[in-house]
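What follows is a structure written as structure tokens; I'll ask about it next.
Left out: one protein chain. Kept in place: all the others.
As written, the chain order gives the labels A and B, with residue 1 at the start of each chain.
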Amino acid sequence: MNRSTHGWKWLLVSPALLVLVFAASGPLLIVAVYSFLSPGNMGGVAWEFSTEAWFRVFFKRDIFEPENVALNADFLAVFQRTLWLSFQTTVICALLGFPTAWFIATRPPHRRMIWLFLITVPFWTNLLIRTFAIQELIRNNGTINTLLQWLGITSRPIDMMYTDFAVLMGMSYVFLPLMVLPLYAAMEKLDFRLVEAGYDLYASRMQVLRHVILPLVKPGFIAGSILVFIPSIGAYVTPSVLGGGRSMMVGNLIALQFGQGRNWPLGAALAMLLLVVVVTALIFYLRVTSRETGERHG
Amino acid sequence: MANPAFDVRRLPGFGTVAILTLALLYLPIVMLVVFSFNEAPSQSTWGGFSLKWYEAAFNNRQVIEVSIRSLWLALVAAGISTFLATLAALATTRVGRFPGQTMIYALINQPLMVPEIVTGIALLIFVAFLKVQTGYTGMGYLVLAHTAFCIPFAYLPIRARLETMDLTLERAAADLYATPVKTFTYVTFPLLVPGIVAGFMLGFVVSLDTVVITEFVKSAGQDTLPTYMLGQLRRSITPEMNAIATLFLALSLVVVSLFFLITRKRG
Partner (left out) sequence: MVTDQQNHHDEIEIVRVGKVFGQGDTAYHALIDIDLAIRSGEFFTLLGPSGCGKTTLLRVIAGFEHPNSGTLRIKGVDVAGQAPNQRRVNTVFQNYALFPHLTVAQNIGFGLKMLGRPRAEIAATTDEMMHLVKMDSMAARKPAELSGGQQQRVALARALAPRPNVLLLDEPLSALDLKLRKEMQTELKRLQVETGITFVFVTHDQEEALTMSDRIAVMQQGRILQLGTPQEIYHAPTTRFVADFIGETNVLNLQVVAVQGNSAELALPSGQVVSARLAAGLVPKQGDTVAAVIRPEQATLTTPDAGHMPATVHNAVFFGTDTHIHLTLADGQPFILRRQNNAGLSDPEQGSQIGVTLAQGALQILKGD
């Protein structure tokens, strides 16, 4: 490539980059800046430097005795719930997603497309619709409660909405295809002669799963886990609809500061915190996968 | 004496779990669709078949308005982002390493990595600032936000298509005295079209689907279908929502099928 075409390339790519910097990356910098400002009177910010927002993320100050500093238990509970629910979601998706991916990968080749299509359709369905669908199932007048009462198993509806359980159900439902697809990709490439070798050497079916199959599909498994975990910790819609104000995750907490909370710098600080956690998880994932592929190629 | 063959692909119980999972995956959606045809205003008791909720939806002016706005926004955002993404893909694919590569990839893929809530409030702040400074409160902000968000989704299929394209065809064209512009117009571009179409469709669906960013960027009266639904979900719910959701679902299904057909035909 000579010099003149090099210039061409930059010209071609710059409109996209401009839009992205303007409407995606640039604003992130603004968020970082805002996290160090003071809240304005009616929302918004006042242009005064302050670390109060960052302080509030982790700690609480007694209004009457400012020297009393304690950990911000409410926020901490939200952070904890976020991590714990995301972890549980990943586990559920793994438990259900692994057999599903295996099933699809072991169908005869000409039929696989159909199964892949089937698993992809819910994934393309609007997130809101999927969340709405779950809500319709679990709310007090919803399908499950009506069915249970009709069958005579319960006499009163079971409260499922606005609980951690509801959010967990919703997130597992929404993110399941994201676990299946990378797992499937890894399983499709699996050399089944290795599985045969395992059986030839006296392994039972469970032993083959544990000692041969799982180690060989590990990259797909890790990819799927990350694809579920990271969006989970940043979830907003699902916990908002299914958890209400009672089962808040970090995303809801952030949004609150820009609504009723009227504390934009605090919201900005929380957003930055979330971003840092997500980026850390991503870097961790990249490290792990490059180590895997490094090991593989000796 | 045909014995059941020893199938190395079989793992006990996996088939059952898989089928159950797929059933569970579809159950909520199927219920949604079924009850959209419910005569009674409930999702638990069946009152008979009726299309009245669809009628209500079609007569609901607000629903029509937000739907049209959503479609318009999706078309525009997908269109612009596909165009920009095509340019970007042409510039960054098949050229080996170049300075600033990592940064450019990071920028392009950033909407995929950053949680939508973070981008949402970032844009909220930014747009609020601009509104005060310029007084402009039109759809421009939404278009800009959606376009940016759609770029990586359009970029990926186009790039994938470019990378698997046969370079020799372009070389053959050059050998036959075609100028770079002619080569692009008559060889590269036609071959690229399936990738571009796939990118457009991906961007279209993503824009239609986006709730969080739209929620934080919109001004009053700029609801899209998802934000309208979000608002409704927090209040009263009638099977009219089911009807709207079913229609939306049908649209997604059509787009997904098309996408599958287009990307599969190439083998």
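The rule we apply is simple: a residue touches a chain if its C-beta (ideal position, glycine included) is under 8 Å from a C-beta of that chain, and two chains touch if they have at least 3 such contacts.
As the structure is a prediction and not an experimental result, all values here were calculated from the model.
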Touch with the omitted chain, as defined above, among A:Val212, A:Val237, A:Ala255 or A:Ala271: A:Val212
Of A:Asn68, A:Thr154 or A:Ser204, the residue in touch with the unshown chain: A:Ser204
Touch with the omitted chain, as defined above, among B:Ala5, B:Val132, B:Val181 or B:Ala220: B:Ala5
Where the unshown chain meets chain A, residue by residue: 191, 193-194, 196-204, 207, 211-212, 215-216, 295-298
Residues in chain B touching the chain absent from view: 1-6, 8
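Everything that follows uses one rule, which is that only the chains that are shown with their structure count from here on.
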Separation of chain A from chain B, taking each centre as the mean of its C-alpha atoms, in whole Å: 18
Touch list for chain A against partner chain B, complex: 1, 6, 8-13, 15-17, 19-28, 30-31, 34, 44, 96-100, 102-104, 106, 113, 117-122, 124-137, 141-143, 145-147, 173, 176-177, 192, 195-196, 199, 205, 209, 213, 230-231, 233-234, 236-237, 240-241, 251, 254-255, 258, 264, 267-268, 271, 274-275, 278-279, 282
Chain A contact footprint on chain B (complex, rising order): 6, 8-15, 17-19, 21-22, 24-29, 31-32, 35, 42-45, 81, 84-85, 87-88, 90-92, 95-96, 98, 104, 107-108, 110-111, 113-126, 128-129, 144-145, 147-149, 151, 155, 205, 208-209, 211-212, 216, 226, 229-230, 233-234, 237, 241-242, 245, 248-249, 252-253, 255-257, 260, 264
